[in-house]
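A single structure is presented below for examination.
Note that one protein chain of the assembly has been removed; the remaining protein chains are unaltered in position.
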Amino acid sequence: MKHFRSIHDVADLPALLASAAAYKADPFRHETLGKGKRLGLMFLNPSTRTRLSTQVAARNLGMEVLVLNAGTEGWALEFNDEVIMNGNTVEHVREAAAVLGAYVDMLGVRTFPALLSREEDYSERVLQQFVEHSGVPILSLESATLHPLQSLADLLTMEEQFKAPRKPKVVLTWAPHIKALPHCVANSFAQWVNAWDAADFVIAHPEGYELDPAFVQQASVEHDQDKALCDADFIYVKNWSSTAQYGKHVCEDPSWMLTPEKLLPTRQAKVMHCLPVRRNLELSAAILDGPQSIVIEQAANRVWAAQAVLAEILKGLA
Amino acid sequence: MKHFRSIHDVADLPALLASAAAYKADPFRHETLGKGKRLGLMFLNPSTRTRLSTQVAARNLGMEVLVLNAGTEGWALEFNDEVIMNGNTVEHVREAAAVLGAYVDMLGVRTFPALLSREEDYSERVLQQFVEHSGVPILSLESATLHPLQSLADLLTMEEQFKAPRKPKVVLTWAPHIKALPHCVANSFAQWVNAWDAADFVIAHPEGYELDPAFVQQASVEHDQDKALCDADFIYVKNWSSTAQYGKHVCEDPSWMLTPEKLLPTRQAKVMHCLPVRRNLELSAAILDGPQSIVIEQAANRVWAAQAVLAEILKGLA
Partner (left out) sequence: MKHFRSIHDVADLPALLASAAAYKADPFRHETLGKGKRLGLMFLNPSTRTRLSTQVAARNLGMEVLVLNAGTEGWALEFNDEVIMNGNTVEHVREAAAVLGAYVDMLGVRTFPALLSREEDYSERVLQQFVEHSGVPILSLESATLHPLQSLADLLTMEEQFKAPRKPKVVLTWAPHIKALPHCVANSFAQWVNAWDAADFVIAHPEGYELDPAFVQQASVEHDQDKALCDADFIYVKNWSSTAQYGKHVCEDPSWMLTPEKLLPTRQAKVMHCLPVRRNLELSAAILDGPQSIVIEQAANRVWAAQAVLAEILKGLA
């Protein structure tokens, strides 16, 4: 693996999932694989789970980790070419990426969408400029439109939890929120579940929240949440901002919040969320505190997902 | 030792002090005790000495350290149950603590009191929620009402400095400040000196600054500073906010500032302060720059106090 930006960078998904599971069983099985190698983690936006789980994963492999919080510790970056830099940005990504690439062997980058222009966000320009100018493998720590480390952890979690000799029914359901959130987790979950090809996959959301067909693919789309949830084995709860009015937080229907009653017609569905979750807004506290929630298991699995990906990139470093 | 929140978590204080002294004599004597173990340090409030000394201590034991600055690097946490999270907080401590607990083997937490409600602060709700929800040992890096790592370092410092075959006289004296400060250091020092049971202990403060009887215990309380300081061997200088008007900064009497003249009737008392100290407001610069100040020795001893506590918790991890 050269870079890790989406499912398209994964040559063998079952092998990657198996590797993650093996690291979970024995975290230090390759504790010198990364000896003498450095991972840079560049945060253009905040991060808790990704920051910590990726550090743990890298150290389990014997890598050094360098963290840079751009903005607070560093510099405001410019991403436009042809610009006269007489404004607020103090360094162009062309220099910033090349210099970071000179200091580390691989570089993780966290960047959020501006949610102002669909075209701009979906071009993944920021992440791609790090790919183009850093000269080292780039690891997405969540980008403008995708969050592949989360999705790999999500698949690992479902594989662990579901042992029946049939395909599980997996429902990604939109949830209310008070802010305009990125589409990353929903896009990425859809992309990975489709690639996994081991589930009956339904995406439920109100009208106006249609995900990109490139991610939806063969999934069923439902606007009736109750119908979607029927017989579900896994329910992935997540808000994303409007796609009809791109990136806007429009008046939202609180009836889409997942509550214990909605779990009754499911097959004792396990409930997932990437966290952080707003209790009693996206999802009832009663579910989060009950036996059907697996959100902590999901977050814990972030370590093993990251470790499998780092190991794969390390092998590609010669 | 399971958690470290107060003297009540210490089974054998003399042994803990001896362990700290032994680490000071030979910092790397147990340099592999913590191999493969991770300490998370979660700062809900700023920290300099505690942050650095705890990192040094952990590394001396071979532990990995993960630092999370909540708020700047992370997320604003919610501590109330039964809340609809449609405000500024983005993650509930129930999820945050559980996830952090999944990434580390023990977790240090720094949190300050809000100083708005005595009941709220003295419930130590924030620290206790990490105990309840993280699933790992919790190390107080200063909480709403106590600062046990500081107190252990304070006792170590007095043991080093006092060799006479009698009990030293130890005076904790209130000092002026311009802000409303927590009660933590004063409460905790009182609690630990009482448990140490090796000093004549006097607490001096103006009326309205009475500490909780649970911490004062058998100590003498004086409102006349000169009388309290007479024949002192150690003077611990510290401001704390009003207790009569809980958490308020009320008009303060500058005559309580410790000056060189006030040291004359002492037994060449050593002067202590937990730092940071406001010169010429809490304490004369002339004292801080003179031979009776041991504030730097105190701060340096923070490393050995932390190392003794981390080692004790590590032994409990099996």
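The first chain written gets the first letter, and so on, giving A and B; residue counts start at 1 in each chain.
As a convention for this text, contacts are C-beta pairs under 8 Å (C-beta built on N, C-alpha and C of every residue); 3 or more make two chains touch, one makes a residue touch a chain.
Keep in mind it's a predicted model, so treat the numbers as computed, not measured.
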Listed residues B:R49, B:H183, B:K238 or B:K262, member touching the removed chain: B:R49
Which residue of A:L66, A:A114, A:V250 or A:L264 touches the chain not shown here: A:L66
Contact residue for the chain not shown (choose from A:A11, A:A25 or A:I84): A:I84
Contact set of chain B toward the excluded chain (per top definition): 28, 43, 46-49, 51-53, 55-56, 59, 69, 72, 178, 275-281, 285, 288-289, 295-296, 299-300, 303
Residues of chain A (touch criterion as defined above) contacting the omitted chain: 36, 38, 40, 64, 66, 68, 72-75, 78, 81-86, 90-92, 94-96, 98-100, 102-103
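FYI, only the chains that are shown with their structure count from here on.
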Rounded Å distance, chain A centre to chain B centre (Cα mean): 39
